[in-house]
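Removed: one protein chain of the complex. Kept in place: all other protein chains.
Note that the chains take the letters A, B and C in the order they are written out, and that residue 1 is the start of every chain.
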Amino acid sequence: MKVIFNIRRFDGEKDYWQSFAVPVFRGMTLLEGLFYIKENLDGSLAFRASCRMGVCGSCAVKVNGKPVLACETQISSVNSSKLDIEPIDNFRVIKDLVTDFEGFFRKHEAVKPYLIRNDDNYENPVELIQTPKQMKSYYTFSLCIKCGACYSVCPAAATRSDYLGPAAITAAWRFIADSRDEGKEERYEAVCGDNGVWRCHFAAECSEVCPKKVEPAKAVQKMRIRTALHAIKKVIL
Amino acid sequence: MDELEGMHTRRVLEPAAWILQMVSGLLLAALIAIHLYVTHFSTHDALAYENVVERFRDAGFKAIYTLLLLAVTFHAFNGVRAIVLDTDFGAKNRRAVNWLLMLLFVAAFAYGILLMSSV
Amino acid sequence: MRVHHDIVIVGGGLAGLRAAIAAAEKSKKLSIALISKTYPIRCHSVCAEGGTAAVLREGDSFDLHAWDTVKGADFLADQDAVEFFVRESPKEILRLDNWGCPWSRTEDGRIAQRAFGGQSFNRTVFAADRTGFHEVHTLYERTLMYPNIVRYDEYFMTNLVIEDGAARGIIAIELKSGDLVLFEAKAVILATGGAGRLFGFTTYSHQVTGDGMAIAYRCRVPLKDMEFFQFHPTGLVPSGILMTEACRGEGGYLRNKDGERFMERYAPERMELAPRDVVARSMWREIIEGRGIESEYGPYIALDLTHLGEEKIEERLPLIREAAKKFAGIDPVEEPIPVRPVAHYTMGGVHTNMWCETPVKGLYATGEVACISIHGANRLGSNSTAECLVFGRVAGEKAAEYALSTELRHVDDDIYREEEKRIFDEFLGRSGDESPYQIKKELNEVMDSSFWIFRDGNGMKEGFKKILELKERYRNVEIADNTRKFNTDMIYAFEVGFMLDLAEAVAAGAIARTESRGAHYRLDYPERDDENWLKHTLAYYTPDGPKLEYIPVTITKWQPVERKY
Partner (left out) sequence: MSVADWFRVRGRSLQSISFSLHRLTGLVLFIYLLMHLSYLTSLKLGKEVYESLIATTVSPAFLPFDILLLLATIFHGVNGIRVVLNEFGIGYEARKAMLYAAYLITAILWIIASVAMYNFVVGVR
């Protein structure tokens, strides 16, 4: 059986669609299809991929309008004999399916996504106690692979390029909710700007498309309430 | 990336505006229901000039209308402010947008009060 | 373009990230460049599933961990390095804990440990079955705290600069723009990972193509023990995705087509939890002798978790369940998983001593790219992430000390111009009649047949010939894409070139070693031969192929004995 891969390409200057016929075997993934094209039909096709097991976050592309991880999407599951494959939205396209993630990672950095503790203990670290229950309160949010799928569908990110976006805010919340963390205030400050949590209007599409079921929409809402209370408390006190 | 600069704001405008947007939304749900009921669904001549003027002079109605006016003008102009701030244009002109829409909100509210009290 | 830093670290995996932190901790004044061809969190280390070994609790001891490691290594490990390694590993676990790693916990909130192959104590610390993922993210996030770590994401190293016997920097292509950048530095740390994509059926990420090894090798830095390649028992059929050893650690069984737990016959004591080489060989034997289960993708062995129950699988092996469902359409709660031994770890690598120093001054190697060697002829599961942490730190500290005591020497412009010419004038967009993809495919086929789990002299010699033929054909390779920006076609061609050189080194070492030890198993020499072969292989690059030399193994406490499980 052959499936048509209709790919939106970009060579740095012009933007065009190109179709490839890919022979498909049972269980073949979209990424295997892209590799088939690269290896046999057109070596110049550019896309990112590494782990091919859905954990490195390299390979998000848009298929028939929806962002997915190419490596863990079975071609047969898309249920169509013609696939429109495009780079994900809200990112600048560098080449073909490769988009520029620099800004995305800068936003992630901006929310201080690391455990902040008063005593650093670099030389003599100690075992911190955290019960499985405490861990559960943030664990799903730590599963984000930074694939950018959520950011690509967020309507707020579409029109405001400096919006921190669901993934970065989720990263901030992941640490706020961690019982070992002692840096909450700094992180509230980091997401409190008008490019922060306030830009979210609960479109919640981020949670719909997240391939790792991280529920970024949930994290953003939680983050916003806490941030609001924090900001208001600071003014009153 | 300079886009991210100035994000460590300490201003309370955004969080307060967000909470008020939510609260005014809830209030509006109740007040608009009352408003619609009174003007369209209760009696057939609710919109007659005399009835309208009479309601504007009634203290209870006056209170409700003032609240409705406050809520709706804030909610509407703050809503538009949010929409404009959702764009790069809004981000660049953040101060102007905030001032302008707050001003319009106050103006609209004042106008409504004026109207009510002058009839 | 030209930039300079005190230390340049190539590779943003576990080892590279840890090295960056260690160097930054050493001195705030050092400026550290972290270069990687993928974003750091997209490195191969995120695939590590099972865990990281460390002695944490009563009942375990450093000696016990060291002994397990040495015995697992079939006595080819350097024991001074192993003793150092086991002592440092626990601290790394705790550091990661202090930096936010969500280690799986016991009910009372302490770090939990699980059983792993070849370990005689339950000493594998884990974060569900996403250990590598959480470790990498934790380290990456931690690097964000240090202003003196400057990241260069998506820069592809093409060459090392070595002058007067000392490292002076590296040259890399910025993928986004296609520009060539010369990084000048006092010290260079290679942390570019293994060479697993030499094989076709492999657990490795696409990006693991041995670049660092090959570049160092071409610069005349010797490679050590390249003939030792680990085969993991359980790769998912057909994709090769890893079904972690933790599946067996948590109590999973291996069964042949008769439903028999055949490990009874090969390792009656440890059963499924014998070291990887032993289990992989047993499985392969079952398959060769016709007791594999037939399928459209060839024979396989059943990895049976069904008796563990849904609750335990969900709690301890969620990723495995998800992967089995997504990539093989099988729910391990209900059905056994089809698996087959799979290429998994490069024991060999750039020759270093236990301080990660290569023979070249100022050049360090750490992580999978290096061969220190603590894994000898066979690595124990969960020792390699631990190695990356411990020796990542060592490399970072050593490089920092070195950088603090030396002056930066500028690199001659000619070197940059030559590299630019080599890449953009001679390589980019060249025409020819060989496809790099075809060459890579054929290379994988040779490696999968001639240098697989069971090797023999004749087969390997055939394979070696084929590799040379492929190298010859590679000279005529065509690169279809002639643009500069994000040219993945050219990068791929580079990687294939690297792998061809490495394949040659693997083959030469394997053919020369006329014994069976650890992962290197020869049907024509099935016994271990300590008399002649208790030594490390060093392969030196020469234009006419690898030149082999040998150096002794360091033995401190443990004399070789027969390995039984």
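The definition used in the following text is that a residue touches a chain if its C-beta (ideal position, glycine included) is under 8 Å from a C-beta of that chain, and two chains touch if they have at least 3 such contacts.
Everything numeric in this text was worked out from a predicted model, so none of it was measured.
Visitor: Among the chains you can see, which ones touch the chain that has been omitted?
Guide: A, B
Visitor: Which is it among B:Ile32, B:Ala63 or B:Ala96 that touches the chain not included here?
Guide: Going through B:Ile32, B:Ala63 or B:Ala96 one by one, B:Ile32 is the residue touching the chain not shown.
Visitor: Can you work out which residue in A:Thr29, A:Ser50, A:Thr159 or A:Thr227 touches the chain that's missing from view?
Guide: Answering carefully, the residue with contact to the hidden chain is A:Thr159.
Visitor: For subunit B, enumerate the residues touching the unshown chain of the complex.
Guide: Spelled out for subunit B, the touching residues are 22, 25-26, 28-29, 32, 36, 40-41, 44-45, 47-49, 52-53, 72-73, 76, 79-80, 83, 86-87, 108, 111-112, 115, 118-119.
Visitor: Given the full complex, what residues of subunit A touch the hidden partner chain?
Guide: Looking at subunit A, the ones touching the missing chain are residues 62, 64-66, 89-90, 153, 155, 158-159, 161, 201-205, 207-208, 215, 217-218, 221-222, 224-225.
By our rule, only the chains that are shown with their structure count from here on.
Visitor: Just the number, please: Cα centre separation of subunit A and subunit C in whole Å.
Guide: Result: the chain centres lie 27 Å from each other.
Visitor: Averaging only over C-alpha atoms, locate the centres of subunit A and subunit B and give their separation in whole Å.
Guide: Comparing mean C-alpha positions, subunit B is 36 Å from subunit A.
Visitor: Measuring from the mean C-alpha position of subunit B to the mean C-alpha position of subunit C, what distance in angstrom results?
Guide: Distance between chain centres: 62 Å.
Visitor: Can you list every residue of subunit A that touches 2 or more other chains, as numbers and ranges?
Guide: Touching at least two other chains: 102.
Visitor: In their shared complex, at which residues does subunit B touch subunit A?
Guide: Those in contact with subunit A are residues 1, 3-4, 6-10, 12, 14-19, 82, 85-88, 90-91, 94.
Visitor: Considering the complex alone, what residue numbers of subunit A touch subunit B?
Guide: Touching subunit B from subunit A are residues 102-103, 106-107, 110, 155-156, 159-162, 164, 189-190, 192-196, 198-199, 201, 224, 227-228, 231-232, 234-235.
Visitor: If you look only at subunit A, which of its residues touch subunit C in the complex?
Guide: Spelled out, the residues of subunit A in touch with subunit C are 11-12, 27, 29, 38-40, 42-58, 72, 74, 94-95, 98, 100-102, 105, 109, 112-115, 117, 120-122, 124-132, 134-135, 138-139, 142-143, 145-146, 175, 178, 180-181.
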